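Here's a slice of the assembly, chains where they normally sit.
Going in written order, the chains are labelled A and B, and every chain counts its residues from 1.
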Amino acid sequence: MPEDYNRGLSTVQPGRSPLLTATAEQLVLAGRRFDTRGWVMGTSGNFSVVIAREPLRFAITPSAAFKGELHAGEILEMDDRGAALTPGPARVSAEALLHVEIVRARGAGAVLHTHSIWSTLLSDRFGDAGGFAIEGYEMLKGLEGNRSHEHREWLPIVDNDQDMTRLSRVVRSVLDEQPEAHGFLLRRHGLYTWGADLPQAVRHVEILEFLLEVVGRKTS
Amino acid sequence: MPEDYNRGLSTVQPGRSPLLTATAEQLVLAGRRFDTRGWVMGTSGNFSVVIAREPLRFAITPSAAFKGELHAGEILEMDDRGAALTPGPARVSAEALLHVEIVRARGAGAVLHTHSIWSTLLSDRFGDAGGFAIEGYEMLKGLEGNRSHEHREWLPIVDNDQDMTRLSRVVRSVLDEQPEAHGFLLRRHGLYTWGADLPQAVRHVEILEFLLEVVGRKTS
């Protein structure tokens, strides 16, 4: 594996659980994939997988690292208050609280947050309306549970906020009001989506980003 | 080969024929190529190659797998009713019936189905007209049998439908009505094209996607 721009993170971390290690490899691959597509530019984005339910534990990407250049040893274990349990200087993003909220609201097994050009543009364009509908596309069948292109998917947009406790409450209320939603946008910020497991969540990112570009180009 | 997001598919499958194995490697490469170009996002798309004519047998990609992350051992053998002959839990897409129909109508040796931004947009924009013409471009010579850029290619658009038996009949009638067509679009869905063999079909995907982007940007 080539050297990378991420520093200050030991790649030798004895005592990591096999589950964390196996999950970490998958998160590294997801990071490379999204980096290639330009969805995690400039160390943006964060990804998590639930590795235990009682108590709730996550494998999660470290803050301030290039997501396309991660090593498995850099993936952190996190508790349900957003605190890193893995020793060392690396920290999780303050946005990790949103991951916890989504897992609690949806029972998700993986949560992915990406920053793309089209999610940024559309979250701005349709922000005042609080969201927008995507309807009639075959790709909608890639969102778990959808059986037909005739599905109408409402993608909620939440105003951006640096107060994560307050933002978590707003996100939770949107998730409760829109129980069928497969993701949401933070305004001028990016996409959150999730899945029963990491492959499903990766699929949801790709499906939603594809549809965002289609809607974005169609309505330009 | 790196690990991937595809799961639940054994990579050790004794008893696979050498022809299936050799073909499978080529399908894996096609998948990587199209994934890099963004044409099979979120496990979309499916690809097949005819490996026997009497009785008709296909090598075909499994449903619900990331097409850029396939292993050769995941490619399935399929009969002419769309049933997987390869033992194991993996299934072919319900759309496999369209592959069978295309092979019967055209005598094709390979059928490729991709989902791109531009095919989605143009199939919507020109859907009511039932298709559109592409004319005057040198790249048209990349469609088998064309000798000049002065060729006029009609690209039919078929309404999307989740009833595959009904959709197969509609596709068959369009293929019969447009004997010169090298592909068709499913509305708000994607592209189908084919070739005498896999390299020719891959070429047709690239040629048609190139022309779709040209037409899409020109008519925006």
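The rule we apply is simple: contacts are C-beta pairs under 8 Å (C-beta built on N, C-alpha and C of every residue); 3 or more make two chains touch, one makes a residue touch a chain.
Quick caveat, the model's predicted, so the values are computed rather than measured.
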Of the full homomeric complex, 2 copies appear; what's the total? 4
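One rule holds for everything that comes next: only the chains that are shown with their structure count from here on.
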Fit chain A to chain B on CA atoms, both being copies of the same sequence, and give the resulting rotation angle in degrees, nearest 5. 90
Roughly how far is chain A from chain B, centre to centre by C-alpha average, rounded to an integer in Å? 31
Quick check on the complex: what are the chain B residues that touch chain A? 2-7, 36, 38, 41-44, 66, 115, 117, 120-121, 124, 160, 162, 186, 188-190, 220
Within their complex, chain A touches chain B through residues 25-26, 29-30, 36-37, 136-139, 142, 147-149, 198-199, 202-207, 209-210, 213-214, 217-218, 220
